[in-house]
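What you see is part of a larger complex, with each chain still in position.
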Amino acid sequence: MADDPQRNFRSAYYEKVGFRGVEEKKSLEILLKDNPLDVEKLSTFSQRFPLPSMYRIHVWKVLLGILPPHSDSHALVSRYRVEQFEDVSGALTAMRFVHASTPPTELYLRVYQLESRQLPRRSELRPPDAEDENFLAIARAMEEIVDDPVDCYWLIRCFVNQFKHKFGDSIPHLPKSLEHFLSQEDAALLAHLKTSGALNSLPYCLWFRRCFAGCLPESSLQRVWDKVISGSCKILVFVAVEILLSYKIMLMGMSDPDGVYNFLSNMPQENTDAIVSKAIDLWHKYCGTPMHSV
Amino acid sequence: FLEDVKAQAKGELQASESRYQAQRRVTLALQTELLQLYSRLETEESSATASA
């Protein structure tokens, strides 16, 4: 049935205009009524379906542990989270690390550094290093997705920390994994990237350290982050594969690795929703769809 | 049910502790900054005395 093109067309269409989402939204609402929330089931839901935008931030906060599973603790814990952020940002203001016109993303970085004991002395302030830049890129994207600054800080912090702790060991292997799946999907493209030397200088940092922050527009990015936050870093590989496949014709015509790098680092912002949809399908095809519960 | 109560309490306590730990880190950062400022002040004062 999955091969029925008519059906595929229809479901793609419904997904686009939001009808298919009605059933999913209902089942998510049922899950969200649980007290305590079943974090496992919420992860599975989020792996399988796109999160309805009205619930996205709430589900992310639960999955990242910013809110505990018990709903009747949410008010208290939210108050703690607000106070913690205000305490630290207030101290940073007193220490003159930040002031009224400091961009929020820089404030978030300083709060994060202070909390993780990495705040440099004020007399030794240096320009952001590679890791700071990764943080800032994720922060800028999160800022586009989340309105409330306190929520935004906590989501960045927990996203970055979870990503490091959970996937830190896997990240270095993702380029190899990309090569593997690209060989399955388009051996000719892979061969071209290899012979031109571009394969070794693809924008891996942008893709696998910043999780496409600054690469995909936020509306597409958040659908990728749904999967990352609910427990998959493999999805990043499939997004990369689909980006390469989408621009195959252009890439086949390029032989300069720097040209390839620059093009992919400043990728056109059209059709990114389709790229992400195809990447999610491909990810389900190779890695299976989580079936239990929901 | 008992486990449930315990889990809930644990969630709240963890958030509260994280808020407390942040205050401790703030204290450390403030102390470092103060120390630096005091030594700067001393240098300035001694050089002011020397030049006077």
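Residue numbering begins at 1 within each chain, and the chains themselves are lettered A and B in the order written.
One rule holds for everything that comes next: a contact is a pair of C-beta atoms (placed from the backbone, for glycine too) under 8 Å apart; a residue touches a chain by one contact, two chains touch by 3 or more.
On a predicted model such as this, the values are computed, not experimentally measured, just so you know.
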{"item": "Copy-number formula (whole complex, one representative of each chain type shown)", "value": "A x1, B x2"}
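As a working rule, only the chains that are shown with their structure count from here on.
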{"item": "Centre-of-Cα separation between chain B and chain A, whole angstrom", "value": "32"}
{"item": "Sites on chain B touched by chain A in the complex", "value": "4, 7-8, 11-12, 14-16, 18-19, 22-23, 25-26, 28-30, 32-33, 36"}
{"item": "Chain B partner contacts - residues on chain A that touch it in the complex", "value": "36, 68-70, 72-73, 76-77, 80-81, 83-84, 87-88, 91, 94-95, 114-115, 117, 119, 121-123"}
